[in-house]
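Here the complex is missing a single protein chain, while all its other protein chains stay put.
Every chain is named by a letter (A and B) in the order it is written, and numbering of its residues begins at 1.
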Amino acid sequence: MIQLVSQYESGSAPAGAPPRGWLTRYVFATDHKIIGAQFLFSSLAWMAIGGFLAMAIRWQLAWPWSDMPVFGPWLFLAEGGQISPEFYTMLFTMHGTIMIFFVVIPILLGAFGNFLIPLMIGARDMAFPRLNMASYWLMWPGFTCLIAAFFSPGYGPAAGWTSYAPLASAPEAAPGSGLGQSLWLASLLFVGASSILGSVNYITTILFLRVRGMTLFRMPMTVWGLLVTAILQALALPVLTAALVMQLADRHLGTGFFMPHDLVINNSAVGGGAGQPLLWQHLFWFYSHPAVYIMILPAMGMVSDMISCFSRKPLFGYRPMVYATCAIAAMGFLVWGHHMFVSGLNPLAGSVFMVSTMLIALPSGVKVFNWLATLWGGRIQFTTPMLFSVAFVSMFIIGGLSGILMAANTVDEYVHDTYYIVAHFHYVLFAGSIMAVFGGICYWFPKMFGRKMNETLGKLHFLLTFVLLNATFFPMHILGWRGFPRRYADPYHLEQFQDLLPLNQFITFAALALGASQLIFVVNFLYSLFAGPRAADNVWQANTLEWATASPPPHGNFFREPVVERGPYEYSDPRSLLDYQPQTSFPNGSGAERQTGEEAPA
Amino acid sequence: MNRLWSLLFLAVPVLGIVIVLGASGVGGFVTDRWLPEAIGPRTTSVDGLFNLIHAIAGVVFFLTATILGVSLWCFSADRAGSARFWHGNVVLELLWTAIPAGVLVWLAFYQLPFWNLNKVDAPRMYFDPEQREESLTPPIARVVARQFDWSFVYPGSDGEFDTIDDVVSSGVLVLPRDEMNVLELASEDVIHGFAINALRLKQDIVPGLASRVWFAVSGEGEWEIHCTELCGWGHYRMAAKLRVVSRVEYDQWLRSTLLAQQGHDR
Partner (left out) sequence: MSRHPQISEALRNSTGVSLSLLLIFLAAGCTPAPEFRLNAVHRRTVELESLDGQPISDEHLRQAGDVLIALFGTPGHPVFPEVESDWASIVDLENLKLAAGPVASDRSGRHSGLFREHCAHCHGVSGDGAGPTAAFLNPYPRDFRLGKFKFKSTRMYRPPTDGDLLRILEEGIPGTAMPSFRLLDRDELVALVDYVKYLTIRGQVERALLEEISQLNDKEPLLASRAGLPDDEFDEQLSLVIDDVVTPVINKWLERENNVTEVPAVPEDLFSSRFQWAARGRQLFFGRANCAQCHGETGRGDGQTQNHDDWTNEWLMRAKVDENNRAEVAEFVRLGALRPRKLRPRNLEHRVFRGGGTPMDLYRRIADGIEGTTMPAASGLSEEDVWSLVMFVKEPGFPENDEGHQH
């Protein structure tokens, strides 16, 4: 392991000397910790924008065609502030796009991935620091394109975040399918390129820059989650990139990958080729289904670390957890067809995808059971990060089980494109990933910024978020049972949905309150950033390597080379005086050679 | 005091089950119906599966979420005692892998015949000596979707589409009751989704790709057809009516509509 030696002995590569200028230090930074913070701040800003779009969606569903306050008169003066239908299609398109590509993925991989990977494996920095910087700054052309898309004709792209051809690929097909859609495609190309650079960097760093003693099976689950996710991205993103380029070519170069022969849309002949609209769906979901796991595996890793730490108990079944992570990733490539059960896909292929989808529930279930077993017999501390982590598990149970219903293609035919789907993926992504993100921010904030967040505000924020998110998303299952369609600007057009209006109004109140309660987080975050109490090096008395250095860690991360002696979850070892044993120190007594995960319950 | 937090998590399974039961019509306090009206054999089969999976998922949900809440309550740091130094248990891991695996695989294969019936095996009508098998039932009508409207084309007396005796009905699909009706789906522009909630039926209509759906309706009445694949700004207003009548009435309607469209009724 030559890299390991040179990493610390040369004193220069890859961390190098600390930069002097403000610009090289904080803006064009190559330090993984700064880049992580950059990803964190930009993703949080986008989360606010995406959240506002969600509020506008909810407004229309509760009081359709009524004059929208604040933004309405400004946007739709002639109509007295009434949303127009193409504006509504833009709203949910951009909400989905922003939340997935600009919030969840960059915050999990960009922010936590960047910040935690080198610290957790004892590296001085990423393997390719400048590639790392490029990965962040490639986000900005993406940001610019997406913001510009808001100002293009028809208010912006409006073919859904899935952008199915030919609605998205024919500029005539929808008001937003003109310039806005091209900008959307360009934006995703940049973001995708950023992710590919990031994942190459993560894989290399994790495989080659681990410090002495940090075997693969001594890595914390967070690093495992990030490693597997990076591999997923590196394999799946090129497919999406190809699909995006093909759609751009269909739009601007006159190709016909996704355009059937002789199509007339909106009174205009479009598309010259004899392409196949379903090809887009295959390519898109071949990336976007693995993307679901990209958005949950790092969160699962973080939650595993936090639950073990705050239960003061080793993670139950470390190796099975790792295998489950790998199994989810591997099977994640075989299930994309379940998005296409009723798309016109051969129904026999649907049966195959049904079976593989049923089976992917298995490793997720194993993970849940292991978390429960970790809690059982622990000594549980109800800190804010722990509350968010337990909420993740609790909500993931709901989101996972509703997934089984959708895996059964006979039933999925009915719930397809209804609010049942909306409820499901919000339980997984908002009640799941975003809860883990909040937990992770509270947990690693002291390490990132050297200050602690306020626990009282944190718990208040947790309580309101947890209650209100359930009030918002749980009733959406009920809407789904009634076949209430998603992406409808006015579902009450149909008589069968008219009696669901009051329920929708209830959801909107909950959603507005949920949005408002995020202000507590904003206040806590900003206040603690500048005026929070100084944090100790190991605030939570945790084992993993990032807690073995200063808060915040210096440039180069560690003052001297750490040597890893044991796995990351050796909490409450009866042979130890303390209820935790950092990965670096020699264990008390004799267990120096012991590996984790091989000991049966006492 | 900190352990009071576990009550919050214990409330999840309790409230979850109460609300689901309420919504399913047991209490009737959330909505008055759980699933929309059922109008055919197709609906009944889907509903059975739907309830079955919800029942299984409900039990698993209640158990796991309760265990979660209970362990939070019992093993809170408020209480004395240190944490167990457990790393795992192979038997447990095998158990909670094998049992769910069994249930899931059983579920997958249990529901497969319904899928085949609803989506794979198109209805056949009579024995065709040349093909040496029963020929496919020809479609009774063609559903034509466009931004943002439905029209329904009947082949007329010659049984062929795109001929002069086609009957066109815009916005209303009329079908005879108690018969297996086959519909051909076609889109004029983008992808649309043909959906009838009362039949639990959905099928996307891809331009340039022929697809078929089939179903029987056991009663007479009117239900709504809507679009379930985003097709543009007017997606939400893409709706039509399904009107099911007796065979006699259907024949009468078809004949009189044809005559009206040919101008012979005047």
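Please note the rule applied: a residue touches a chain if its C-beta (ideal position, glycine included) is under 8 Å from a C-beta of that chain, and two chains touch if they have at least 3 such contacts.
In this text, all values refer to a predicted model and were calculated from it rather than measured experimentally.
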Full-complex contact with the absent chain, from B:Trp115, B:Phe148 or B:Phe215
B:Phe148
In the whole complex, of A:Asp31, A:Glu86 or A:Asp573, the residue touching the missing chain would be A:Glu86
Among listed residues A:Thr24, A:Ser66, A:Gln518 or A:Ser585, the absent chain is touched only by A:Ser66
In subunit B, positions touching the absent partner:
28-32, 146-151, 162-165, 168, 170-172, 224, 233-234, 237-241, 260-264, 266
Absent chain, residues of subunit A that touch it
62-69, 72-73, 76-82, 84-87, 153-154, 172, 174-175, 264, 266-268, 490, 492-495, 498-499, 501-503, 505-506, 509
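Definition applied: only the chains that are shown with their structure count from here on.
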If we count contacts the way the header does, which residues on subunit B are in touch with subunit A in the complex?
2-3, 5, 8-9, 12, 16, 19-20, 23, 30-36, 45-46, 49-50, 53-54, 57, 60-61, 64-65, 67-68, 71-72, 75-77, 81-90, 92-93, 96-97, 100-101, 104-105, 107-108, 111-112, 114-116, 118-120, 147, 188-191, 193, 195, 197, 200-209, 211, 224, 226, 228-237, 239
Contacts from subunit A onto subunit B in the complex sit at residues 84-86, 88-89, 158-160, 164, 166-167, 170, 173-175, 260-261, 263-266, 276-278, 311-314, 316-320, 342-344, 347-348, 350-351, 354-355, 358-359, 361-362, 365-366, 368-370, 372-373, 375-382, 387, 390-391, 393-394, 397-398, 401-402, 404-405, 407-411, 413-414, 416-418, 463, 466-467, 470, 474-475, 477-478, 481-483, 485, 487-491, 493-496, 499-500, 503, 569, 571-574, 579, 596-602
